[in-house]
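The structure appears below as structure tokens.
The other protein chains are all here in position, but one chain of the complex has been omitted.
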Amino acid sequence: MSLLAIENLSLSIGDTEILKDVDLAIEPGEVLGLVGESGSGKSMSALAIMQLLPEGARAIGSIKLNGVDILGAGEDAMCRLRGNDIGMVFQEPMTALNPVKTIGEQVAEGIRWHAGVGRAEAEGRARIMLDRVGLPAEKFPLSRYPHQLSGGQRQRVVIAIACALKPKLLIADEPTTALDVVLQAQILELLRELVAENRMGLLLISHDLAVVTEMSDRIAIMRGGEILETGETARTLAAQQHPYTRQLALASMHVPEGRSPSPLGGGSAIRLSEAKLASRGGVTEGWRTAAATPSDPSGHLSLKGGDGAAPLLEVTSLTRDYPADRHSLFAKPTMFRAVDDVSFCLAPGRSVALVGRSGCGKSTLARLVLALDKVTSGTIRFMGEDITSRSEADLRTARRNMQVVFQDPYGSFNPRHRVERLVAEPLSLLEPAPDPLKRRELVAHALHQVGLKPHDMQKYPHEFSGGQRQRLSIARAIITRPKLVVADEAVSALDVSIRAQILDLFADLNRKLGIAYLFITHDLTVARAITDDVLVMHEGRIVERGATAHVLDNPQSDAARALVDAAPDLRRAISRKLREQG
Amino acid sequence: MTAYLAQRLSIAIVTLLVASLVVFAVLEVLPGDPARLMLGINATPDAVEALREQMGLNHPLPVRYFNWIGGLTTLDFGRSYTYSVPVIDLITERISVSLPLALISLLLSVAIAIPVGAYAAERRGRAGDALSMSAAQVGVAIPNFWFALLLIYVFAVWLRLVPAGGFPGWSAGIWPALKALLLPAIALALPQAAILSRVTRSALIEVLGEDYIRTARAKGLPFGTVLWRHALRNALIPVLTIVGLQFSFLLAGTIIIENVFYLPGLGRLVFQAITQRDLIVVEGVVMLLVATVVVVNLLVDLSYALVDPRLRAR
Partner (left out) sequence: MTELSTTPAHDGFSAFLARAVASRSFVIGFVITALVALVALVSFFWTPYDVTKLVVADRMLPPSATHLFGTDQFGRDVLSMIMVGSRNSIAVALVAVGIGMGIGVPLGCLAAARGGWLDEVVMRFNDLVFAFPALLSAVMITAVFGPGAVNAIIAIGIFNIPVFARVARAGALAIWPREFILAARAAGKGKARITVEHILPNIATMLLVQGTIQFALGILAEAGLSYVGLGAQPPMPSWGRMLFDAQTRMMVMPSLALFPGLAIIVTVLGLNLLGDGVSDALDPKLRQRR
């Protein structure tokens, strides 16, 4: 008998069908990976098992836990099951814990409730559990509050809460999506151990095919509320019987045309794209020279243009300090150094990745380069001119040639303006400012370049999907014909198939318009797919630099090695699974 | 914690100092010559001059300000122009009515609003919610002094359960005094309770949408337990903010309500002082009320720290 058996589960909220005839089964001790893009119904399936659905949701079908139907169970019966037989781990560790209660209270609460034990015993058991998830008593007493812990540590507390009563089934809904790759690897390892120790069934929900492949025994692929395919992980992904499975797998490993198809073939790929670029004649000399010297970790200016060609962007000894929280009114404010003595050069038309763990200072660096934040010391030269601490009026030329694409396709537009006005925003930097007719023409052209229709300019941003909005962001960024576009995690909020398309668009614009990119990303797959060179950042410093493929294949610094080792890689994961599962 | 404390305390002190400047500027500098006001139109210039000298009005403004402020710190509010007694004596006599009245109404308001707001949030979208929030909606719209008239009409005129007004004094015993304050307190409290219950409900509903509420429910705690144990404390910050604001409204409201019930409180004192142009009394009462508001807001700021450990860390 299966631990969990979902049969013909359908779910609707109002008139919207969320799930259609979902069938899933998990055996004791088995890890089932549930993969799908956003909106596919993964999380709703999990909430249906927990019976924590939003108000107005109606579910029909059957969900059996150890043969007992729980879909029809009353709220009292579900309260006895939740936390005791089924535990759940959520996506957002920063908000999943009650800020006004200690971690000890929060872990012990479920134990007291279900096991009916006193406070002292519950706290004792909570202590053991916290030790087990890697939060030892010396550093993490029960009296700690959530705000005193980092994101990774908070996720450990959430896991401790979920596993405190050794549930038979653990549901983990995107448990590592909010964490950086190194933390992701640690949390996944912890989950793997806990599941093995207690012979728990694990339902692991993720958008990341690589994560699911590494973790799960069986895999289920979901789209539009339906399970399209389910089976043994290795076999399913090797055979790719369902076209959507194939599409997902391909998109996860996608590399834009003309770029390196294989992570191991870096050198030849560069030559290939070099030839392509050269044949278009739109690229400067410096590009080739820089590609010929793949790595020079010691030098400050390893990414310089060479051949005397002026670098597009030249950053020298850049530092940014922020005041840290003061502990007393009279104490001198201590400084936190977010960016620490960073120097690099970027040649015209070149694409550079800035990678590192979350909080390493990469986004701060991007904002400094964009002159959106004040420099503490050091200089930024752009197109030969020093733009450090210039007034807004004197920045106009630089701004015209340097634009930005942000991560969140929902947050980067004023929801009250039409596309025409949104995309045209940087046109005020042109001198003279174009008249309305010319403006409209430029917007139409920019929309065309990113694959949207000219009549889209009459719409509001909410009428577009996430991927289309990111195209709008790009249209806005290229409308002034900039020389440099800074992309801050520009594809990390997108589903894999959309991400592949946007990466293609970036590569295409680089080829056609010769735009240089500074690509800030935590995702090494993205860095590999789109950039020529890479800068690895760690605690505010650049610790390694060189040609992307070269650095990522042979990382020298500890920080780079940790990133590369932790990064999920679908190709590697499939071949490992194939060996394990035969 | 100490940094937070020190910061809030210094803000309160600065606010009080600036407020005292404002009060001083408005009431001492603008309205002409208090000495002439006290002595009347027919006084001789010599007599006025003598009184000015005696009242210290001939000193330069900064000196007068610092004298006044210095007096305030020792609770010396000066002497009433009309009663010729120290202002502090008038105030202490009257505040024994106003302060208990404000406090009782605040207690009533909180005691009614929080359970009602929590009840409505728990039953969101159902009949109980709709009913209690409709009542609150009407309650917000009722002027407290009109409600007071209604209460007098029903309980004093019609049912004859309580006196229609007046105050026997605390010397008459606690119970008769409280009985006299009961209707005024209810009249003050109910409209405020209506506002507070709406705030409580919406704060709770907002908190109930948070991720950690789902975490708590995933532990198996029933919804009611989650609401009381996890949501309410997080919803307290906006509720406390409103409670702090309400205290100043209640305090100011006592001024009006005392007029309805003929209570000898600060409100009546200040109105008599205005009609008699006894500005030093007005000045003293206003300064005292401002100080109370500032202190209450300071207490609210400090109570945030009790509720939220993130503030304690600062």
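For reference, chains read A and B in written order, and residue numbers begin at 1 within each chain.
Operating definition for what follows: a contact is a pair of C-beta atoms (placed from the backbone, for glycine too) under 8 Å apart; a residue touches a chain by one contact, two chains touch by 3 or more.
This structure is a prediction, so every number in the text was calculated from the model and none was measured.
Asks: Among A:Gly72, A:Gly118, A:Pro136 or A:Pro415, which residue is in contact with the omitted chain in the full complex?
Replies: A:Pro415
Asks: So which of B:Gly56, B:Gly125 or B:Gly166 would be touching the chain we can't see?
Replies: That would be B:Gly125, which touches the missing chain.
Asks: Among B:Ser96, B:Ser202, B:Thr225 or B:Ser303, which one touches the chain that has been omitted from the display?
Replies: In the complete complex, the chain left out is touched by residue B:Ser202.
Asks: I'm checking contacts with the chain that's been left out. Which of B:Ala3, B:Ile69 or B:Ile142 qualifies?
Replies: B:Ile142
Asks: Could you list which residues of subunit B touch the chain missing from the display?
Replies: 11, 14-16, 18-19, 22-23, 26-27, 30-31, 124-125, 133, 137-138, 140-146, 149-150, 152-153, 157, 198, 201-202, 205-206, 209, 245, 248-249, 251-253, 255-256, 259-260, 270-271, 273-274, 277, 279, 282, 286, 289-290, 293-294, 297
Asks: Hey, which subunit A residues sit against the chain that's not shown?
Replies: On the subunit A side, contact with the omitted chain comes from 367, 370, 372, 392, 395-396, 399-400, 402-404, 406-408, 411-416, 425-426, 428-429, 460, 462, 473, 476.
The definition used in the following text is that only the chains that are shown with their structure count from here on.
Asks: Between subunit A and subunit B, tell me the centre distance in angstrom, where each centre is the average of that chain's C-alpha atoms.
Replies: A distance of 51 Å separates the two centres.
Asks: Please give the residue numbers of subunit B that touch subunit A in the complex, ascending.
Replies: Of all residues in subunit B, those touching subunit A are 2-3, 6-7, 125, 210-212, 214-223, 229-230, 233-234, 307-310, 313-314.
Asks: Which residues of subunit A touch subunit B once you look at their complex with the stated criterion?
Replies: On the subunit A side, the touching residues are 50, 52, 55, 75-76, 78-84, 87-88, 90, 92, 95-101, 106, 109-110, 113-114, 145, 147-148, 158, 161-162, 325-329.
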